[in-house]
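Selected chains only, in their assembly positions.
To keep things simple, chains are lettered A, B and C as they appear, and every chain counts its residues starting from 1.
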Amino acid sequence: MSSPLSVSLSATALATSTAVGSSPFEPFGSVALVGKPQANGIAELLGKLAAEIAATGRKVVFEAGTAVALEIQGYPIAPPETLGSQVEVAVVLGGDGTMLGIGRHLAPAGVPLIGVNLGRLGFMTDISLAEMPTVLGAMLDGNYERENRSLLQGCVLRDGAQIFSATALNDVVVNRTSPGGMVELMVTVDGRFMYYQRSDGLIMATPTGSTAYALAAGGPILHPEVGGIVLVPVAPHALSNRPIVLLQDVEVVIELGGERDACVNFDMQSLASLIPGDRVIVRRSPHTATFLHPQGTSYFATLRKKLHWHEYPSA
Amino acid sequence: MSSPLSVSLSATALATSTAVGSSPFEPFGSVALVGKPQANGIAELLGKLAAEIAATGRKVVFEAGTAVALEIQGYPIAPPETLGSQVEVAVVLGGDGTMLGIGRHLAPAGVPLIGVNLGRLGFMTDISLAEMPTVLGAMLDGNYERENRSLLQGCVLRDGAQIFSATALNDVVVNRTSPGGMVELMVTVDGRFMYYQRSDGLIMATPTGSTAYALAAGGPILHPEVGGIVLVPVAPHALSNRPIVLLQDVEVVIELGGERDACVNFDMQSLASLIPGDRVIVRRSPHTATFLHPQGTSYFATLRKKLHWHEYPSA
Amino acid sequence: MSSPLSVSLSATALATSTAVGSSPFEPFGSVALVGKPQANGIAELLGKLAAEIAATGRKVVFEAGTAVALEIQGYPIAPPETLGSQVEVAVVLGGDGTMLGIGRHLAPAGVPLIGVNLGRLGFMTDISLAEMPTVLGAMLDGNYERENRSLLQGCVLRDGAQIFSATALNDVVVNRTSPGGMVELMVTVDGRFMYYQRSDGLIMATPTGSTAYALAAGGPILHPEVGGIVLVPVAPHALSNRPIVLLQDVEVVIELGGERDACVNFDMQSLASLIPGDRVIVRRSPHTATFLHPQGTSYFATLRKKLHWHEYPSA
């Protein structure tokens, strides 16, 4: 349903925008480019973008997977794991899924991300392709707003030994795997028993993840500045169960009870199978992802647009 | 439905419990007593309690309204406004409503509260009458857990002039007053437009209030340590509207739009009428209320009990 | 926000459309016209429409309130109470509120309604002004789809005597009137106790009303063909309370308990004050309202459009 990319990035637009105003932050001297390889016209678009950015005297490094899939040549490449040590900022063209993937990798190095959406506007990729030429130059010159997003890190313990670990920017989800049965979960917070829950699953989301799966399951929105995580049950057996927001510095332990297997996934991707008795330990990551937005960006405006809040004075 | 109070408070029980263990905090030397005058048998109960506390060498001061309504004599009295300057702790016998009322008054002086429930266990009055003799002495001796609860302060502006102000421990609620129509509210957060909402009303709740009216309206639970407030619409016209948790340090402005009058109330009590164009300004109070709990108290246990989470391994 | 009416109704369009196809129903020989007087340009629009309909040889009767408010002359008029005995069909220009008002009056006479929306598409006024010229002639000639909508009739008993009665096409709502307190309601169904509920209010809705206030309060959608009514609590104190769908032939009695006054309203309009002990008796009306739609109309399409179900294959 997405149309081919047709925006032409003029060097003039970039040049012009960089000339405006005094910069609140230092300009970026090196830029990583990351793209969603399946997007229509993405190769040509990234090629032009790289050339324009290089023309401003900046170093351009391609994320290796992007470069290989799209057969882009002429620029240094680096895998996600080491990309963060080679650039000062990353420009990501794709959807929220693309941002999640690279965001987890760049968080330890503290490299911020600029997200450009190729299809429908995303929560994280909040710059449309149409406005990219207007705003990107200014942002690379230091005119932007910073927003830190917390991450979760988790592991799975079986018989006391760690058998899995991963990081999540959106959420950690324990889900049933058998189609006809619930999971049974014993949840403790900082060593204190919270509840024993039977449900389809349990979502533990960051503020970033609060507008993703957790929202579909009935959870509240957490503004990114709120230092909390939210636990949202999916189809809980106890009708009085409710989402609960906890301080982000707690340690949550989810032990699989009952007799059925289950699974845990991080950002709907990294996945581990669980058997009864397994414990999933989740706490805040020491790292944070940093998103950059054009000056004047409003989180609330994104919410209104994405959530279809059509509530203007009565027509 | 509440039965007459029949617990006898033995000085022995108080004396014994005070002898146990080393105290993590300093003992309290002066105690305010506050009661819900309508409770059955409350006069006799407070009389015995005052005598027992005085017998341990502590100063006892009665909240004036309590003393007058129950015709209690022989102790100094003070109105809620000045009670905080005369005591180090307050023991409150009643329900959550009683705690809300006195809690708002004692917050500025930093006087902590101990809540004893005379009927059904409350979220704030979490000590039952039956266990009071066992735990109260120890608490007065300094063996307790402290919990700070944030408050909201708000005012109403009409044509730029402040016409009302009040404080809330639970929530600030803007509600329709006409039975057959919605309120229309324009909400801004720190000067940024959030949404224009049509609904029965809008609840802005502290973590303390998140388990009260906001929960009935579909809001999440906020753990008391979370530094947030939650905005919960009541029966919003836009089906995709959702509760949103904001940082507690924001300033929220709710402007009444449309053509219908409305009202705003604080903790379901202090009340002001609103006309279109009025603005309700709410921010965090500089004061916090402090609740004391017996050692080993679990917030989650209270949640489970109050919310009927009956989810133990499958029967 | 609604723009002035600018559609020109050409007699040709009407004439043409009436010539198409064989009619499944008999043509209508007499037509009532009803309008929302406050709508912008409504007087001119109704005047042209009346002339065009009269030009096809049909009798045109204006609803009295409409004619008086808009100073329309040259046609017979009748108040809502007797309008049903003088026409075979009513064309209503306005919003859902306009339809509710006249629909209750025409139901006893069995006169069907055709709803044309002057602003945003409504659930009941599902013909836009733009498509009216195309479809109205055909409908008056008998090419339409019929849909019956059940009504509720209710009364209030105080000390055994009936003090109020009214009819509702959407819903009967018992609501609190005090801003800071819940209503307490004892609900029985066909003489059997269902629940004692504390809440902001209780909505009893027909399938027609299930997409109005009841939906905002968390109720399900009832397809118009379902022979049921739905009871939806607003902000119920018991978290496990849920909307319940009952057979439409039951008698529901709502008795106001507690100590606070309340009110009951029918379609958000007819209103009665309640005191503790009052009983609201609601049952299905023996009459039904009949809505006519253009051939090929889809109830589900209206739902999708009104409820913003944007769920096409992933973009």
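The definition used in the following text is that contacts are C-beta pairs under 8 Å (C-beta built on N, C-alpha and C of every residue); 3 or more make two chains touch, one makes a residue touch a chain.
Remember, it's a predicted structure, so these values are computed and weren't measured experimentally.
S.K.: With 3 chains in place and all of them the same protein, how many does the whole complex in this file have?
M.R.: 4
One rule holds for everything that comes next: only the chains that are shown with their structure count from here on.
S.K.: Give me the residue numbers in subunit C that touch at least two other chains, ranges are fine.
M.R.: 239-240, 308
S.K.: Can you check the complex and tell me which residues of subunit A touch subunit C?
M.R.: Residue positions touching the partner: 1-2, 119-120, 238-240, 242, 308, 310, 312-315.
S.K.: Would you tell me which residues of subunit B are touching subunit C in their complex?
M.R.: Where subunit B meets subunit C, its residues are 173, 175, 177, 179-181, 199-200, 213, 215-218, 234-237, 239-240, 263, 265, 268-269, 271, 307-308.
S.K.: Per the contact definition, I'd like the list of subunit A residues that touch subunit B in the complex.
M.R.: Residues 184, 189, 192-198, 215, 219-223, 225-228, 230, 237-238, 240-247, 257-258, 298, 300-301, 303-304, 307-314 of subunit A touch subunit B in their complex.
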